[in-house]
Each structure stands twice: as structure tokens, then as C-alpha cells.
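Please read the structure below before turning to the comments.
Every protein chain of the complex appears in place save one, which is left out.
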């Protein structure tokens, strides 16, 4: 990892709060999202989905659907004649269109394209599927037991111990030292079991795309996604196309939070387009989004922690069991890595089990695995503090990881910001504000790795001296603004001289999806390097004009300057002047940078929340919420704050009301925003964001990713707050009113 | 599927009577959801919003007649109606978001026949009457007699509710409706409770009506709950007795929105809290 990337400097643009460049389009309704585009001769696609949690597909009769006027294509799995060799691709294909078996309620079994939405709906209704219903399992603990219905045989990895169902496909282990020895040194050891429900990312924009694909294998796809390069690569891999023949353009994206880092239906749209010979628009309904795209995993966790009277954690252990849904994979290993990551521990061991169930394939959701990693750990630490009469912030500070700490998942930390968030929390007025009856205050910490990855950026200096920046990551929350800001900072030009666009897959090299809070870090790093590349070229052009050595040219304030008196006396050449004569000094000027970015700094947050519990109904009201998080360097503080606030709000929903509810029949009972209850405006207080800036050594400006860490602490912070308000420890999420009232009455 | 816009009640009745698969469209906030989900496929949709008498709130014999096409937002903006029957107006105001308020109607909420309909317990304790027009003319029916089961009504072939009548507000009386939902807005009632009381000259409760929603297939108008209040001042003992009676009266089910135990408990809590508000209003304190 390049440790020397960070250099302290005075910023002119970075750290200010300009209006975002895509703002006007978005407040006037002009911005084009996934479903907002049409094409001449376009057809409407629709997907038929299994009503059964688990069923063998004995046959599909599409003849009646094909006979309907206006129906131009009907496809089933038989139409996907290419069989990917890669098992991940084969799983994605099977998830997009079921083969022999429908594995969950909502699994696609057929699709149509027709001249109108209503004809497409009628065609779906005319398709006859012969199902043989099979036994199903949707609960993670049940699915692990020997004898549970098996979702797919032969997928278990060798590292799974004997005695489990084949549904347990993987096991991971982390840690160091000996927790059992540690527990012996403790004054108090608490062991508890916790559960969290599956929650959905809940982006407001359903998946949508517009596809064309010719018999020559050339295609175009317009799609709302967090990664159009990923969509291209996966669609090519699933359909046996050449990636270079498929151009994918990212639409504006109406939220993703990890849920749009996967492919759920785009190969289907392409196949319908190929079969019909027409462009096909395919959009999911909200019901389909809930039933057929991945929520995050539900979890079942055991945690054991020992602490001394003065608050030192002596031993720590946790077992995480997470449901991966209908295909192998899963994120229990991430829970196992993240749970104890905030702490400097001598004895810590964690293990994670990945478990298949008859549910939609679990997907990434903002810091995948980390919230359910932290929730049980932070809950038990809080309970230890209560029982040992310790201040929960002091106790966390006593155990806090810092530079040089060997983390619970392996690496040794460079400079990190956990202590700074804890100290900021201690000195904030929220911490000492009085509480009323039935109110409680909770705190919790959270960790996320952050990520870099493959990144390409191209920066063009136009003939008039303005700058066009191309990047390849969909702008999910203001990243065009921050890229323009970093380019302007590096070039020394006014912000309005730079415009950033999201290039399609044919216009820029490979880019990793918008995940791991990577964009401001990695694309920012590539933007800075691309700008430096352009600056080097411009320095050469100025040197050529002046007839001096390029080494003798400095770049500052958007202009080339002679480096000193010895370089010669020349008036500065501005970017505009250099651009104007570029044709005569060697041709157009552009910088670019291609990198697998490393050095994404880990980030930590501490959250503080006050809740009030209605002792008669179990209803929880969130009264006050403060987020303390290390951003490394906040490029655009408004959007950093927005990430803090948005993550907290999603965590509040997860903690109090959100859950996938399955019936005994294995069907999802609440596939809509009415009964899948994300927070509404009147549910929440203002969420105060406190930005800490502990520079990331791996980024030129010290930037760390900020998008994901903010969802890690809320589950435990609220659970701790509610448990203190109610006087009883809550161990199951969501803490819905019936659960809280039952816990109160059991006391 | 045809779309009809009758301009008189007679036309609407004729259309409705002519086709057993016809559906009445008032605010559409339930019907369109069902259409979209493929749960209903009517042959004709009869939009009643062009029938002028069904779009107004008018005073009648000291009470209020609310047309079947009046959206709840309009009720909420009607100061005199709100002053007389705040519980009914508040209940109507709880149905969905601001956007839903712009469309949803009392009559629609009633005829949708959901056990959890917010306005129904409030109308029931107010003694509201539904006016029904049909092939055989017009009749008035107590609101609680309209829903006959989950999603079912007692309306006959060709009949529709044209208005709701709220009787004159009795002297020294007050009403209130409370519901429990997991969020602060945008949810279906897990339990609902309407209470209306009238006080005598000594400040004792001389008449009371208590109705529970979402705890049985149809609204429960509970005499045993009312009896706990009548003759009392609404003191703590009476309220505790009311809560116990409401818990006993509730016959809920376990479902995705709540458990039997939770609904029974909360029915008692809401009855007590709604009664307090209704009594305070009767005393002119709120």
C-alpha cells in the first residue's frame, strides 16, 4: 500500500459546499433514470415469477401467450442456450431465469415482450407452469439442521464441519489469542444470542433497463445500476457475448445501497430483445423488487465477551450464521471480520456460517455483514458496562483500536479515527443532555473496510481551456460534484470550468462497481492523478513555448510559471492560453489514469441516540441522534453529512420496523412499502452529523470512503438506547412494538 | 373495461344494477391498488365524482351530510364539521398520506370493508348513518351494519352509499379516535378505537359508545365497554375497567401486523386514551 500518498495542503475547492452539477436536472424532473427512456419500436417486457418457495418446474406451456396479438417474444430458460462454465455466472443465469427448480417465491420462470404493458400482463397470465411443490426452508437456523430441505446439493465447501445440512455452504474463521483464557481473567462474562431480520435496501427506483441485441451479437443496454461495467461483463458472461460488442450506459440511479451491484434481470431484457428483434424496456414493480432482488441476510448470532471491573475486554468470541438465500455465497465472513474490528483485543475468535435458504439471493446492502456483525458485540459491551457500572464511552475508549493495533480480522491498522469519534462523542452536549422518564441513551461503534479497486479516469483539456472529466462509476449521491472539485483543486481552476460525466462502457476502461464506499476515494485518486498527468503535459507545452526545460516550470493557480529566477522571466501561461495553442505545440491535451486503487483507509463511527419507549404499547420513538464519523477528508461536506444521515436513517429502520416476513407457505407477506416499513419523515428527528478528519495515508487528500460505515452502529446504538429506556435487554431485530411490549411484560 | 361518469345518482344506480361486475370509483385509493394487483377485474368502473350532490358537505337537521365523493382533506378543512365531530375528522385524517387524503373518502373507507378502516369506529361511535341508493329507492342504515365481513358489505345489487350522515352533536359530548401503528404515518391500523361520550349536568357520563377496529372481521361496537363508563366521571377506576373490557372484547388474529396478545393489550390502552380525550372534549377542555 502506498503509504506516502497523503500530503497536507491548504484546499481552495475541496471542503467547500458548491451546488451539485446534476442538481438542476434533478429538481426539474429532467434527469433520466432507468425507466425514463424510450426507443423507436420499443416493446414492453414483463416477467412471470414463481408463487412457490420451492418447486420443481415440470413444464411451461407458453402457446396461449404466444397466440395473443401484440406478443412478440416469450422466453423461458430453454431460450438461454449458452451454458456458462463459470459457476458464479451459472448461478446468476439461474437466478435470472429458473432452470429445473424455482428456488424462492418470486423466482423468474418466464418472460414476455409485447407492444403494450397491458398485453404483456395478459401474456404472463396466459403462461401455464406445471409446478411440483417441494418442501422449503426460509429460516437460517432451521436450514442448518441435518434433514432440512436442501436447496441445492453439492455446493458445500470442505471447510464446513460435519453435522450440518448441505445448506451450510461455507465457514470462515478469524481472530487471534485464546478467548477461553481471556474469559478466565474477566470479572464478568456475558454470553447472549441475537437475531436480525432480513432487510431490503429499499431504493425508491425499481430496477429498469432498455435493451437492444442483434443477431450479430451487438447490443446496447441502458440501465440503472451501481456498475455498468459489471452489468456488461455479467450479461456477456451469462449470454456468451463478447463484452466489447455490448455497450452499457448507466442511467441516473434512484438509489442502490448495494442492491444495484448485482444483475437481476438484464440478461432477460437482452434475450427478449434478441428474440423479438426490437428494443425492449423491462421494469420491475415494487412487488418484484422485494420478492426477486436481494435483501441483506437475516442473522442468528452468539456472542461471548469477558470484561474486567475497570472495563478491559479480556476475551471475545462470536459465531455468525447468515442466510445467503437461494444460491451459495453469503456475507457471514464479513460479519465475522467486522464485529470486533473497533477493538484492540488480545483474545478474539469469530466464525461465520453461510447458509442457503429458499429466499431471494442475498445481496450487498451498505457495509454488507457489518451491521449484524457489530450489533451483537456492541449490545453485549453495553450490557457489561451496565452491570459493571462503567461509562460506555470510557469503556470503548479503553479498548479502542488505534494505529498499530492488530485488528481482529488480521491486518495491523495505520492511522485510524475511532478514538477521535469517541472523544468527540464524549465532549458533545448530546452526551450530557438530561433524559426524561421512559427514555434511554445508547451508543455504539462501527467499522467498515472501505475499498478501492479497478478505476479509470480521463481528463480532457478542451480548446477553450475548460475541462471535461470522464469517469465510469454511476453517481449515486453527488460524486460528479466531488470529482469536479478534486480536478479543479488539482488544476487550480474554478470549479465551473470542469464538467464530469459518467462514460459508457465503450468509452473508458474497466471500472469496479460503485461499492465499498470506493468512489470518492478511488475515482478521486484517479482524478487527481489524471489531472497531474494533464498538468505535466501543460508544463511541457509551456516549457516548449518559453524554450526552457519542463523541469523549470511550476504549476499553480491554473497556470504554468517559471520555477524561479534562473528559469527565465516569462509571464505565466494560463490553462486557457496553453489550450488555445495546443494544436501547434503537439496536439490535444488530456490526462488519464488507470489503477487498481489500494490504500482505502478503514473508517470508524460512533453513534449516539436517545429513544423513548411507550411502556403500554412498546412503541419506540427516536428523539435525538448524533453521528460521529471519520471522513479522512470531507471533499463536499454536505454530501458527507448526507451519507452519515442516510446511513443512520436506514439503520433506524432496520432496528425498529423493517423486516422480511415469511408465511408458513414460504411466501413473502410484505412485498410493498405499506408493510415493509422504511422510516417516513415524521418518524425521525434531525440527525446531527459530526465530521472528523483523520487523513487516510493512502489518498493524496486523505480521503476515506464514508458511505457505508454510517449504517453499522445504529442497530446496536438503538438497541442499547431502547434496552436502557425499557429496563430490559432486547436481543432481536426489529424491535417492533409487539416484541418490545412482550419483553416489557416478561420482566 | 368501460369507464362511466354518471352525473346523477339514478344514472349511477342504473349502471350499477345493470352489471354485476361493475365497481364504484370514489377516491380510488383502494380500488386502483386492487386493479394493479390483479385482484379485481371489473367490467365497468363507475366514477361518482361527477355527481354534484355527492361531492359536498352540507348541514342537515343540525347534523352533517358528507357526500360519498368528498375527500378527507376537505373534511379536515371544514372547521364547523371538525368542531362538532373532531374524532371522525381526525380518523378520516389518519387514512394514508397527504396525497391519499386528497382522494380517499369516508364512504370508500366504509365500503372497502377492511377490518382496519380508521374512519369506521369513529363513525360508529358518532352514530353515523350511511344513505344507500338502489333500484328500490333510498334507505338509511347504521354505519356498523354496512361491513359484513372482510371485504364484504351488506349492500344489495345495484346499491351504493351516496353519503354519510353525522347526527347533531349532543350537548356536553365529545368523541375521539386513536389507532396504533408501528410508524408515525403511512400504516394500516394494528388496533383502532373510537369513543364518544355525553355528560350529564353533574359531569357524569350519561351516554357512551365505544368501538374497536382491526380486532375482528368487522368493527365491534361494544356495550360492555360503554357500560364501564356510563354513570362514572371517567375516573381512573372506570378507565381501567374500560381497558380491561376492551381487551376482553377484542377478538384479533395473529398476522404480519401484530399478534393476538399485542392487539388485545393495545385495544385496552387505546380505549383508555381515547376515552380521556373524548371526556375532555365533552367538558370543553380540549
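First chain written, first letter: the chains are A and B, and each begins at residue 1.
Basically, a contact is a pair of C-beta atoms (placed from the backbone, for glycine too) under 8 Å apart; a residue touches a chain by one contact, two chains touch by 3 or more.
In this text, contacts and distances are computed from a predicted model.
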Undepicted complex member, UniProt protein name, chosen from "(2Fe-2S)-binding protein", "Amino acid/amide ABC transporter membrane protein 1 (HAAT family)", "Heme exporter protein B" or "Cytochrome c oxidase subunit 1": "(2Fe-2S)-binding protein"
Contact set of the excluded chain (shown chains only): A, B
Which of A:31, A:548 or A:728 contacts the chain that the document leaves out: A:31
Which of B:12, B:25, B:197 or B:243 contacts the chain that the document leaves out: B:25
Touching residues on chain A - with respect to the absent chain: 17, 19-20, 22-24, 26-33, 35-36, 117-118, 201-206, 252-257, 283, 285-286, 476-478, 636, 638-639, 641-642, 645-646, 648-650, 672-674, 678-682, 684, 686-687
Contact set of chain B toward the excluded chain (per top definition): 1-3, 5, 25, 28-29, 32-33, 35-37, 45, 47, 49, 71, 73, 96-103, 184-186
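Criterion: only the chains that are shown with their structure count from here on.
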Chain B contact footprint on chain A (complex, rising order): 121, 125, 287, 616-619, 656-657, 661, 669-670, 673-675, 677, 679-680, 682-683, 736-738, 741-742, 745
In the complex, chain B residues that touch chain A: 37-38, 180, 182-188, 190, 256-259, 261-262, 265-266, 269
